[in-house]
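With one protein chain held back, the other chains of the complex are shown just where they sit.
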Amino acid sequence: MVSLVAGVRRRLPASTLGRNLLLVLAALVVVVLLLELTDPFRNSQLATMSYYAIAAAGLTVLTGLNGQISLGHGALMAVGAYAMGLLLNTGVVPFPLAMLAAAAVTAVVGVVVGAAAARLHGPYLAGATLALAIGVPGLAIHFDGVFGGEQGLQISSPRPPDWFADVIYFLFANEAGSAKYFAYIGWLTLLAVLLLLSNLVASRYGRVWRAIRDDEVAAELAGVPLGRLRVLAFVVSAACAGLAGAVLGIVVRLAAPSGFTIVLSLSLLTAVVVGGLGSLGGALLGSALLVFLPPAVTGLGMQAGLTGVQAAQLAPLAYGVVLVTVMLLAPGGAMGIARALWHARPRRRFAQQPANTHRMDEEPSTTDATEPGGRT
Amino acid sequence: MTETAALEVRDLTASYGPVTALDGVTIRAERGRITAVLGANGAGKTTLLRSVSGLVPTSSGQVLLGDRELTRASAETIARAGIAQVPEGRGVITELTVEENLRLGDLLGTARRRQRHRLEQVYALFPVLAERRRRDAHSLSGGERQMLVIGRALLCAPEVLLLDEPSLGLAPQIVAQIFGVLRELVDHDGMTVLLVEQNARSALSIADAGFVLNLGRVVAGDSAAVLAADDDLRHAYLGF
Amino acid sequence: MVAPTAVPRGAATTMSEPLIEGIAGRNRRTMQQFLNVALNGLSQGAIYAAFALALVLIWRSTRIINFAQGSMGMFTTYIALALIESGRSYWVGFAVALLAGLLLGALVERLVIRRVEGGPELNAVIVTLGLFVALQALAAILFGATYRSFPAPFGLHGFDVGGVNIALTPFNLFAIGAVVVVMLALVALFRFTDVGLRMRASAFNQEVSRLLGVPVGRMLTLGWALAAMVGSLSGLLIAGGSLVFPAYMDAVIVYGFVAAVLGGLDSPVGAVVGGLVMGMTLSVVSGYLGSELVALAALAILVTVLLVRPRGLFSRTAVRQV
Partner (left out) sequence: MNKHIGRRDLLRAGGWGLAAATAGSLFGACGAGGRPGGSSEVGITGNTVKIGAHFPLTGVAAPGYSDIPTGTKAYFDYVNAHGGVNGRKIEYIFRDDAYNPSNTSQVVNELVLQDQVFAIVGGLGTAPHSAVLDFLNSEGVPDLFVSSGSLLWDQPKKNPYTFGWQPDYEVEGKIIGRYVHRNMPNARVGLFLQDDDFGDDGEKGARAYLGDQVVAAQRYVSGNTDVAPQIAALQAAGADLVLGFNVPSYTALSQLASLKLNYRPQWFYSNVGSDPALVGSLLSRFSKGEVSGASMLDGVITTEYLAGVEEADDPWVELWQQVWDAHGGEGELTNFRLYGMAEAYTFVQTLQAAGPDPTRDGLVAALEKVGAELQGPGLAPFRYSGDSHAGMAGVKVSRLAGNSTEKLSPVFVTDNGKAEITEYTGRNPGPPPNGIPSVEPVG
């Protein structure tokens, strides 16, 4: 019995990789269908969603898994977008290489920021990263010769190559505009990121990150090099933000300070929280919300008789209210609710387990004492 | 055991989620006596104290302070009614100074002068606290912290003092000093003490009566002398 | 062509200035500039200090950084503006805004914060951020997203002392005075009163406080209410003699936070000193290095403080995890 369990455990990482690969293949089919069945406008919305999702997936590793909050991911996306722009504008760097380079540059920045952040907690970290989000855009203005100042750096995005249009037309009889091309770039990048991250999450690193989040002292006593792992989480997360910035650069064709305000950082946090802290699926869901909620809410507001100017405020209002409500009523986010429903349905036995678990820690021995079955 | 007990717990049941921590516990603490609650780690002793002072919700049973029913009252109300608990270990607020910790004990907002007077009484009881009154409580040793929390509880002028493992981790002579003070308070001021101890031998040495808990149930209750003399009980539950 | 009647005022006297005044004149102007920039920083610093005081107050009572503080202060300032524009005196608006702040703080604590207190730190941070965004949007819907001017009860002219300009207006002096008074009141509250002691105890250790009969819930509500009142004050002081719009407190949130951390999040005196230091530093950075580097300078100060002296300059607490 014991050996069987151990055997399964030993095979687990391999099967995780396999399962994830399968999932990604399935996802690929879904993405292609999604992009081919929707109109160019939905394509462009999906392109936008892809860069939010890449950044949110990275943030969920940092915040959900390792418990470090960051309000500065918008600034990291800016690093990626500017790097992307500078590289593409040279006219010689092919865009996939530029994307990797942008991610690498941002990862290096992540090492610096992460080293400082690893020593901070909760509100301090939040405040420091907030200052980062507000301070960094100033650099683009100060060095306007390189970064184009306030009006931004125009980016020569790649044009859809002929073979792409041919393939799309051959397979689906659809015309392939740049919106579609960008959406493909974004979603392929996103899938790659999700594959890598989900393997990372299931790996030893993922477990150690969770351990640090849940009980730092215990993790440290167990010999975990806290600082180094924290920085690592930050670097992974920063690389994702950089990649997201690179995709944003391609899609928006501009990197400007006004594109990377604190609002962007807060939006990413909203996506991560609403989707479900710590869940990659949640990050995806949350990003969808960021893209599809504002037009919907604004539309509702207009129907309800608000002026266009007032209705536009409903989107930030909804963000704020949703953030608070989710934290108060369903801290697990959408994925948390889904998981609870899933578990509640088939097996009634566990359904009444109360959520109030932290109290049990206070007298843990009680649990042992009432379960004498442990010895038999 | 004829007159009204200072503190009486009747048939108290409490659980953490699905786990029942107290299962119909009934005990009495007689006025002007020290009553010990003994048992192995995990027997439910701390839960009992925390239920009495309102920190753990109970599902059934009663808590009576004299004639007054305190079942399911809030922790603040219970404290104001005259039950002071000295929690295990973490009772000192390390960020405050020694004197600020003590002042917290005086919850009825006694007039300043009287407050001063009572503080001096505590300082007289524990002179080491007087020396360190302006220091952050953070700087105190384990024994000093225990003295501080006991002193603070005394400033509440409680009818009943609940102590959770006061001897834990302290050197024997400090334990002896603290127990000496307790004995004096009971004998001279007529205070009632309910003492939770894992170290049954030393608890029974100063207690007048005792109860033994196991897996959330009372398995024995008698005078300290009788309990100390019961070999079976000692071997099975008290470990000495 | 229209004749140019426009010989600039003062031009006649200053035109030949370089010849007459020479280097001495330029030096005098340079000194005057530094004095102006520093004093301007002082009055800006008073504002950061007021905001930092509000953060300190909440930190001391609930160990939470209230990122919604700016939005709350903004909201109550709009209430004051509505009253003033309807014809009431400045002081009626001022008083009502402070009371509204008190109420808003208590409400927010009772309805929202209560449910995340004691939970993971992250949840409280996220909730206050959510409130920040929501309140700002709500204000834009209710009061409009345009620039409005907010009156000041005192003058807005700088003093001129023997030809030297003192870049402080009567209103600036009022703001600095108000901040000092609030700081002293808070120090007194925490150090000398039982309520203050109980508020601190509740913040540090809820369970022990409850065992000692401290009505912890009420203390937390009180802490938030007082903090929100101080936050409203900071909103009013920033607004006075300047422009308000729903996002006008945004920058102050960051600078006030840095000021509070610089002084030590536990210390009202530290908050004020931190605020003044921040104000002067940022003013000098803006005047001599460039206005776009101000936020970056704030970041640099914050990181330096956190890494070199994480307890801040004035915190008394021996050990602090940051």
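Each chain carries a letter (A, B and C) given by its place in the written order, and its residues are counted from 1.
Methods note: a contact is a pair of C-beta atoms (placed from the backbone, for glycine too) under 8 Å apart; a residue touches a chain by one contact, two chains touch by 3 or more.
Since this is a predicted model, take the numbers as computed values, not measurements.
K.L.:
Would you mind listing the shown chains in contact with the chain that isn't displayed?
P.N.:
Within the full complex, the chain left out of view touches A, C.
K.L.:
Which candidate, A:138, A:186, A:206 or A:331, sits in contact with the chain we can't see?
P.N.:
A:138
K.L.:
Please identify which residue in C:99, C:145, C:178 or C:313 touches the non-displayed chain.
P.N.:
C:145
K.L.:
Which one touches the absent chain: C:121, C:266 or C:292?
P.N.:
Within the whole complex, the residue contacting the unshown chain is C:292.
K.L.:
By the contact criterion defined above, which parts of chain C meet the unshown chain? Give residue numbers in ascending order.
P.N.:
Answer for chain C: residues 1-2, 4-11, 14-15, 17-18, 26, 29-30, 32-33, 36-37, 40, 44, 137, 140, 145-158, 160, 165, 167-169, 171-172, 241-243, 245, 247-248, 250-251, 282-284, 286-288, 290-292, 294 touch the chain left out.
K.L.:
I need the residue numbers on chain A that touch the omitted chain, in ascending order.
P.N.:
39-41, 44-45, 48, 138, 141, 149-152, 154, 157, 174-175, 177-179, 248, 251-254, 256-259, 261, 263-264, 291, 295, 298, 307-309, 312-313, 315-316
By our rule, only the chains that are shown with their structure count from here on.
K.L.:
I'd like to verify one number: the distance from the centre of chain A to the centre of chain C, where each centre is the average of its C-alpha atoms, in whole angstrom.
P.N.:
Each chain reduced to its C-alpha mean, chain A and chain C end up 34 Å apart.
K.L.:
At what distance in angstrom does the C-alpha mean of chain C lie from that of chain B?
P.N.:
Those two chain centres are 46 Å apart.
K.L.:
Sort out for me which residues of chain C touch chain B in the complex.
P.N.:
Of all residues in chain C, those touching chain B are 194, 197-198, 200-201, 204-205, 207-216, 316-319.
K.L.:
Show me the residue ranges of chain A that touch chain C in the complex, using the header's touch definition.
P.N.:
Going through chain A, the ones touching chain C are 63, 67, 69, 71, 116, 119-124, 126-128, 130-132, 134-139, 141-142, 262, 266, 269-270, 273, 277, 306, 309-310, 313-317, 319-324, 327-328, 331.
K.L.:
Over in the complex, which chain C residues touch chain A? Could you list them?
P.N.:
59, 64-65, 67, 112, 115-116, 119-127, 129-138, 140-141, 145, 250-251, 253-254, 257-258, 261, 290, 292-300, 302-303, 306-307, 310, 321-322
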